[in-house]
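Partial view: only certain chains, each at its native spot in the assembly.
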Amino acid sequence: MNAKTEAIHLLDPGLLSKRFASVRSHSQARAESLSEEDCCAQSMEDASPVKWHLAHTTWFFETFILERFEHAFHAFDPAFRVLFNSYYNGVGDKYARPFRGLLTRPSLREIQAYRHDVDRRMQQLLAPDYLFRLPSEQREALMTLLELGLQHEQQHQELMMTDVLHLFSCNPLQPAYTRMPPQRSVDLELHWQAFDAGVVTIGSEGGFSFDNELPRHRQFVEAYQLASRLVTNGEYLAFMEDGGYRRPELWMSEGWSWVQAQALQHPLYWQDVHASTGKAFGHEADGWHVFGLHGLQKLDPNAAVSQISWFEADAYARWANARLPTEAEWEHAAYQTMQSDESVLTQLFGVCWQWTSSSYAPYPGFTAAAGALGEYNGKFMSNQYVLRGSSCVTPDGHSRRSYRNFFPSTARWQFAGIRLARSGHWSV
Amino acid sequence: MNAKTEAIHLLDPGLLSKRFASVRSHSQARAESLSEEDCCAQSMEDASPVKWHLAHTTWFFETFILERFEHAFHAFDPAFRVLFNSYYNGVGDKYARPFRGLLTRPSLREIQAYRHDVDRRMQQLLAPDYLFRLPSEQREALMTLLELGLQHEQQHQELMMTDVLHLFSCNPLQPAYTRMPPQRSVDLELHWQAFDAGVVTIGSEGGFSFDNELPRHRQFVEAYQLASRLVTNGEYLAFMEDGGYRRPELWMSEGWSWVQAQALQHPLYWQDVHASTGKAFGHEADGWHVFGLHGLQKLDPNAAVSQISWFEADAYARWANARLPTEAEWEHAAYQTMQSDESVLTQLFGVCWQWTSSSYAPYPGFTAAAGALGEYNGKFMSNQYVLRGSSCVTPDGHSRRSYRNFFPSTARWQFAGIRLARSGHWSV
C-alpha cells in the first residue's frame, strides 16, 4: 500500500472525522431499504452478503488501525476476527468464503452494534487532542491507513450493490432495490477519436492510489482510436440477432467452450419475457427486459450494455470489427480528454466499468507493501482483466484515471460494459 | 395415499378444527426462538430453510384442499404456487431446491401472513355448517387430505429441527437452538432379545398411514436377536478408537470410498476440541464434544449415538460382530414388545430413528395414488435405506410401528442411530 496522503495532511482533523463519518454512513444508507433476510443471503461464491460487507469493512478498521493505535485495545468480539477476515492469510484464520451466507448469527443488529462501537473508537483516535499527541510518523501511518480503510469501504459499497442485485436476480419475484423510476437514456452518436503513437506515462498522478497503480511509468502505444461512447443495449442486441452467441469464430476458444457449457444466449440480466412464463410473477409479456436495481425493466436500446463478461465484450468487439482498448490506451485517452477543451470521449466514468484487453499484471517496478496489507492487490495479478473508469454504483469521489479494477474473464455480474478501440488512423 | 381416516370420522368437527390448529401452531412454536435470518438460510442442498418449511406445508393445504374445496378459490399469491412446490412434477413448475436460501423475499412476516390466511380459510372448511353440507364422498376426501396434510406438516416439523441444527453447525459461533439444559442419560444395560423364525405380517395395522406402509403383507423371518437398547456414544467412541474410520474391512466398498474422499473421522456433529482452536469461539478445551440443539456439549457416553449415516451404522455393526436389523425384524419385534408384559426392547421411539438393512422398496402389491399425491412416496424407492422408530424431535402422535422413514446411505444430519441385530439363536 503506497497511499499518498498529502491532501489529507493539510486538512484539519475535523475534516478527517467528517470524512470518516460520511463514508461510513454511506454504507449504512445503501443497506437501508434491505431487510435482515436480504442482508444475510449469499447468492454465489463470488458474491458476499451485505451484512458481511458491513462487518468486513469494520473489521478492517479494527484490525489495521484500532489494534495498532488504540490504548488498551480489546476486540469487540474475538470471533469476529476470524469470521470477517476476507483473504488476508497473514492475519490468521478465516471463515470459508462460500459459506458466508450461513452466518445468520451474529445478526444484522449485532453487526450494526459492531459498526457503532468501532466508529466511536475510531472517532476517539481522530480527535485532535489524540491525533496531535502522536509522534508524527505514527500520525502519518494512521492517516495513511485511515484513507486506505475508507477507499476499501468504498470498494465494498460498490460490491454491496452488485451482490444484492445478483441475489435479487435469483428470486423469481425479482424485487427492485429501489422504487425510484429508472433514468431515461438519450441516443448518443458514436465518433471515433484518434490518438497518435508515442511514449505515454501512466499510473498514479499523486493523491491517494492503490499500490497497483504504481509506479508511474512509461509505455509505448501505437496509433489508435477509441469510441466516443459505450456500446448500447441496442447495438448488443444486433450482435445477438446476428448469431453472436452461436458463432465460434467470434469468440476466444476458452470463451466458446464456456458459452456452450453454460448454454449462454444473452447477458446475465437480460430476459426474453413470454406470456406463458411471465404470468405467475406478474411481468408484462413483451420481449427483452433487463433486470436491474429498478427491478425488471423493458430493454432501453440507448442505455449502455452492462453486466457483461470479458468474453462477451471481446466477442462483441470482434463482431464489430474493433477490439477492446489496452489500459494504457484508455488512461492516455482519459488524460487527453481532460486536457482538451472539447471533451470528445463521454461516459468515461459513472456509467459502466470498461473492459480492457490488458491482463491484470504488476507495473514495472511494482512492489507490494510489507505484511498483511501487501495482500491487498498483488496476489490477484493472474488470469484477470483490467477494467477502467467507474460505474453508476461507484461511490462519489472513488473514481480516477489511473484506477485499475479487475475481474476474471467470466465475471458477469458487475456493472461492466464495452468501449471499442481500433488500431491505426483509420478514417471513420 | 391410502390414509385410513376412521378415527377422525368419529370425531366431531370441533375436534378436527382443534387438531388442525394444534398441529399448525406447533410449527410456529418450533420457529419461535429463531430470527428472521435463521429462518431464511439454507446450509446445504439436502436441507431447506425453516421459512420454506413453514411456507411449503401451507402450500400443501392451499393446493390440495383449498383449491379443490373452497368456493371461489383464489391463490394467496400466484408466485407462491411455484416457489413452495417441493417436488410434485404433476403440479407444475417448481423453484430449484438448492437455491431456496436465496428467497429473502417473501419475508418471514409475509409467510406468516400466508399461514394465517390459509389457516383461516381452512377453518372455514372445517366448520360444521360447511363440512356437513358436503356430499359424504367429498367430506371423506377432504378429511383424508386434511389428515395427510397434518401428517405432512409433522414430517416437516422434524425436518425444521434437523435443518436448523445443520445450519447452526456451520456457524463457528455454534449457537444453541434452546437454552434449556440437556437431559442427563443413564447407563442402560444391553440385552439381546431372541425372536423365532416364521411368517410375520407387517404394514399398516389400520388408522392413518402413508401409502408406503401398505399393503399389509407377510414376510418370512429367520430366527434373530435384537439389542434391547441403542448403541451409545461411548460404544461408538470405542469403535473410533479401534480404528473404525481407518479400516476398510469394516466398510462397504462404496462407503469406504466416501469415507476416504471426505476424510471422515467421526460423526458429523462430533468435535475434538483443542485449546488452540476453541479459544476464539469460547469453547472449553477438553476433548470430544457433540453439537446439538443445546449447543456444543461434552460427549455424554451413555447417550445414544445420533446423526449417523447408514454407512457408519453398517460399519459399526460389523465391528461389533453384529448387523443392522431388517425392517420386518424391527417391526415384528416392536409388535411383540407391545404385546408382552415385560417390555424388553427400549428406545424404540423418541430417541433416534434406527437404520435398517432394508433398502426402501415397495411392499408387494403397493400402488401409488393417482395424480400428484402419488408422488408422495413411491418415487423415492431407489437407493435409500429404511429407518424405523422415531426421534427426540418427532412430534407427539407421529410415531407408529409401521412407519417407514428413509434416507440415502450417506445422510448424516438426521437424528438417526443404531440398534444392533444378530442372526440365529446365539446365546449372549
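Before moving on, here are some points about what is shown:
As written, the chains take the letters A and B, and residue 1 is the first residue of each chain.
Here, contacts are C-beta pairs under 8 Å (C-beta built on N, C-alpha and C of every residue); 3 or more make two chains touch, one makes a residue touch a chain.
Treat the numbers as computed from the prediction; the structure is a model and nothing was measured.
Of the identical protein chains in this complex, 2 are displayed in place, while the full assembly in this structure file contains 4 copies of the same sequence.
The rule is short, and it goes like this: only the chains that are shown with their structure count from here on.
Separating the CA-averaged centres of chain A and chain B is a span of 46 Å. By the touch criterion stated above, chain B contacts chain A in their complex at residues 35-38, 40-41, 43, 78-79, 81-83, 93, 95, 99, 101-108, 167, 170-173, 175, 279-282.
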